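For this view, one protein chain was removed and the others were kept in their places.
Chain naming follows the written order as A, B, C, D and E, and within any one chain the residues start at number 1.
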Amino acid sequence: MHRWTKKILLFNPNTTRAMTDRMVAVAAKVADQATELIPLTASHGVTYIANHADLARASEVVLETLPLHQAGIDATVIAAFGDPGLIAARGRFKRPVVGMAEAAMLTACMLGKRFSIISFTPAYVAMFGDLVALYRLDGRFAGVRVPDVGFSSVVNVQDELEDVLVALALKAVQDDGADVIIPGGAPLAGLSTRIAGRVPVPIVDPISAAVCQAETLVRLRGSDRRGEVA
Amino acid sequence: MHRWTKKILLFNPNTTRAMTDRMVAVAAKVADQATELIPLTASHGVTYIANHADLARASEVVLETLPLHQAGIDATVIAAFGDPGLIAARGRFKRPVVGMAEAAMLTACMLGKRFSIISFTPAYVAMFGDLVALYRLDGRFAGVRVPDVGFSSVVNVQDELEDVLVALALKAVQDDGADVIIPGGAPLAGLSTRIAGRVPVPIVDPISAAVCQAETLVRLRGSDRRGEVA
Amino acid sequence: MHRWTKKILLFNPNTTRAMTDRMVAVAAKVADQATELIPLTASHGVTYIANHADLARASEVVLETLPLHQAGIDATVIAAFGDPGLIAARGRFKRPVVGMAEAAMLTACMLGKRFSIISFTPAYVAMFGDLVALYRLDGRFAGVRVPDVGFSSVVNVQDELEDVLVALALKAVQDDGADVIIPGGAPLAGLSTRIAGRVPVPIVDPISAAVCQAETLVRLRGSDRRGEVA
Amino acid sequence: MHRWTKKILLFNPNTTRAMTDRMVAVAAKVADQATELIPLTASHGVTYIANHADLARASEVVLETLPLHQAGIDATVIAAFGDPGLIAARGRFKRPVVGMAEAAMLTACMLGKRFSIISFTPAYVAMFGDLVALYRLDGRFAGVRVPDVGFSSVVNVQDELEDVLVALALKAVQDDGADVIIPGGAPLAGLSTRIAGRVPVPIVDPISAAVCQAETLVRLRGSDRRGEVA
Amino acid sequence: MHRWTKKILLFNPNTTRAMTDRMVAVAAKVADQATELIPLTASHGVTYIANHADLARASEVVLETLPLHQAGIDATVIAAFGDPGLIAARGRFKRPVVGMAEAAMLTACMLGKRFSIISFTPAYVAMFGDLVALYRLDGRFAGVRVPDVGFSSVVNVQDELEDVLVALALKAVQDDGADVIIPGGAPLAGLSTRIAGRVPVPIVDPISAAVCQAETLVRLRGSDRRGEVA
Partner (left out) sequence: MHRWTKKILLFNPNTTRAMTDRMVAVAAKVADQATELIPLTASHGVTYIANHADLARASEVVLETLPLHQAGIDATVIAAFGDPGLIAARGRFKRPVVGMAEAAMLTACMLGKRFSIISFTPAYVAMFGDLVALYRLDGRFAGVRVPDVGFSSVVNVQDELEDVLVALALKAVQDDGADVIIPGGAPLAGLSTRIAGRVPVPIVDPISAAVCQAETLVRLRGSDRRGEVA
């Protein structure tokens, strides 16, 4: 078996460092012991992605920032659920680039037939629906559910809305036919562990899924590289 | 980080033990060091899956055999590219069950936009196309390409047809618009390493992808289980 | 016009003979007078298909049994709504093989725009959805509806749940936009006649549809065969 | 078994009586002996449907003519491959109405995975593609192939172009992945019998399929009607 | 800039002249000042299109009438929401032909992600759904909503049902996820202006959209024609 340390850059394209810290803490619980997670928070841009415009801004930050931090990196995780700059970055770098939303959706496809996304703001309904269209996963998608109610702070939104989010997950299962739930949005990182006992279907934590998928792509590529050498 | 050993049952639903051995050897190169691969070869059924009928037979063998080997297992990989019994097994067990074809296709979706499958016998064209339909991945699928020529032994088919398979991969890229290649069929396990230098796009080795995906699902679930306890 | 007797094997891949008898009785009412229905009940396997695992088991039984009973047969009907082994059997035999679900769905397409399936157990929702995906009929499909309530015996389920099933059919019409109803599952054979007066849209009886479609394929092929000779 | 004579109106919405006669002759070979085919040729309209405009004209003729001939009829076949007026007629009459194209396509779905249509004039490519879209059968469709060469008479086109049509069928199988062929257009009625020996996959004769499907719908409905009475 | 007067034939394929007059009045408010709208009402056929059969009748009228009125015309608008004869007419004439429904749907696609159609009679649900399928716009379609209540006169239906139609639009937005509304049916021409203040998303007036789109096609073609000459 391979034993080298895999360095995975976890880049939060928003400027909220508390969010980066939380995501690293959550992802570290599932990462391979041979993985080193290298956190990086955007030095400029938006504090969090609230809409399509922020997403474009964050894409730009991703594409400005990543090239400066590729040295010695085995793979990159773009740690925001809208996958800003993912396709552009993937086209630019040889090493794997993974998006939180894409990784969560594809992982969900191995756990059930149709996934639903739950989140905390109506602006995400169209944004996440666009991602599903772009990834051509409509056939596996049972919709996005968001609350009617607002929240006071995006950093604490998963505490504040926990019961509401559980109720949305249950509605997605019962009314929309979902058999896997994805909590969408970096502020919900780690929520799956908290609410797993209250939801009858698997819940995929996006940052955890993204880090595991990055590890997978590194290992598969590693095998390829040996092939190139031999 | 988590450190417990993850036991992954790698069940070859065909009776050809040489195939199991090869797949374990290939997968071991990419598996996590904390993973123990437990190989198991079907005690009865077909020597390899040549058509839809063999696939049904292998599905039955999968569903007869797996329940007898779940004790102490963290996840199961069904090690045949037709994913025999996958959906049924997934519905029956709480622990993750991964199929080689599904895992390869979903992994391919993180490396490019459209994957093609190359394989060695015309009987697989419809069979693999059915899997794509079942997984509703038509939007990411650029087709199956198989050779016009026959082969003498399924065990050595990847040696015998190596040049032909490379040519098919190149045709898939140039004529069908594929940007990822999946060599489909257990007898092609490990081929990706051999031909990576001759094909200009990523090649996904299905058994390697399946084992990595099984590890991912175990880790994500582990995190869930802690949630259930807390 | 052609007058030779057409022999249609009606194979129930479950071991419940009472179900075979009921299906033959229902189908005989619509069969051509020149058709001889030859009933056959599985000698082993499951008593009825309750889930994906049973479906795989039944597929195997289909593929073991059919080859032993093809002598003198003009066509085969696989008399279980999950169509176990259908595609495999079709690939193996020159003579037509018809599945109850596929025949019912395609027949429904000539009576309306979107069909719904009503059935009696939640396990069938995903199973029938998979069939629709496999046959690529999503564009004509308005969903599966099953009851919240249980039942005491699968043999009598259509008596026991008649009112519930009518209510589901009405909901499928009013809420899901179905304009044709298919009662899915061998235990519902003949239900369409009982409830036709209470449902405002056509109801397709699957075993009746399957036998008629088998006759059609035999006749069309008959004409082909003359062509081959001439 | 049911024994009453089923009267099926076979309405050619074009004014070419020779075409009606040929279709009745072809269909009679496959029809149930208890079926009486009642031929009817349009009294006005176009001599044959050459394009979308003729199709609209023929639709109008269908909807003017059918109501005058429903007395004593059990089902109606609209005997032109563009299915003029089919959906409108189906919405207007309680008794089944069957279209040649729709019946052929749905029948083909029981014989293979993807059907191709071969025909004799480029104007049909878009017209038949529209029908496939309308019936939402794109997932089962491998395309339309028509010759580059012209022909002298639509009545004899199947004789004149027989070799060309066989070549198109072979191309559809080899290049487009079709595993069932439908000769599209009333002037090709009966062609399947002539060329079956030269094409390696099943060929569905549309008028034969339509008459058999009309019989099927009558029988299924017959059973329903007893239900309504009882 | 180009300054020549563009003559657009606005053909109402129904015989109700009051409807033609209303549509011309509505369209004149948005038309280019260099556009001359030439109204034409069907001399025969149906008073309004109530179902698929009327649609076929109107198609025929369109194809009989348009060729007699093409002299000096730059483009034609078929002024009925079912787009009778649109594809046939487009295939027959070199100059642009625009349909009200198609133009409204494509225009709606520039204002939002998913459009819903509201209308006044249940017969339109299937008819409009067929158009969406034919134009392959299912991915942008959130459904048709029609009232449960009847109405006394099609000419005044938009006055009579105004509140009901607003309620349907709101339901389409809230329950079906529509972000653009299309009032479907010539009798609703101009409704958008009346109810815009009561509906929170854009409303596309079909006859206005159709006339603007006809102007667009004329201008684009004009540019082409200069190209041909130069």
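Note that a contact is a pair of C-beta atoms (placed from the backbone, for glycine too) under 8 Å apart; a residue touches a chain by one contact, two chains touch by 3 or more.
Here the structure is a predicted model, which means the values were calculated and not measured.
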Among the chains in view, which touch the chain not shown? A, B, D, E
Only one of E:L40, E:L111 or E:A167 touches the unshown chain, namely E:L111
Among E:T76, E:S119 or E:Q213, the residue in touch with the chain that has been omitted: E:Q213
Hey, which of E:P147, E:G177 or E:G222 is the one touching the hidden chain? E:G222
Would you indicate which residue among A:N12, A:T41, A:S59 or A:T107 is in contact with the undisplayed chain? A:S59
Chain B, residues in touch with the chain not shown (by the definition above): 113, 139, 177, 179
Chain A, residues in touch with the chain not shown (by the definition above): 51-53, 55-57, 59-60, 62-63, 84-85, 87-89, 91-92, 126, 130, 133-134, 136
Interface residues of chain E (partner: the chain not displayed): 1-3, 28-35, 96, 98, 102-103, 106-107, 109-111, 135-140, 192-197, 202-205, 208-209, 212-213, 215-217, 219-228, 230
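The rule is simple: only the chains that are shown with their structure count from here on.
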What chains, if any, are shared contacts of chain B and chain D? C
Note: of the two pairs A-C and B-C, more contacts are counted for B-C
Can you check how far apart chain D and chain E are, centre to centre, with Cα atoms defining each centre and the answer in Å? 32
Just give me the whole-number Å value for how far the CA centre of chain A lies from that of chain E. 43
So chain E residues touching two or more other chains come to 126, 130, 133
Could you run through all the chain pairs that touch each other? A-B, A-C, A-E, B-C, B-D, C-D, C-E, D-E
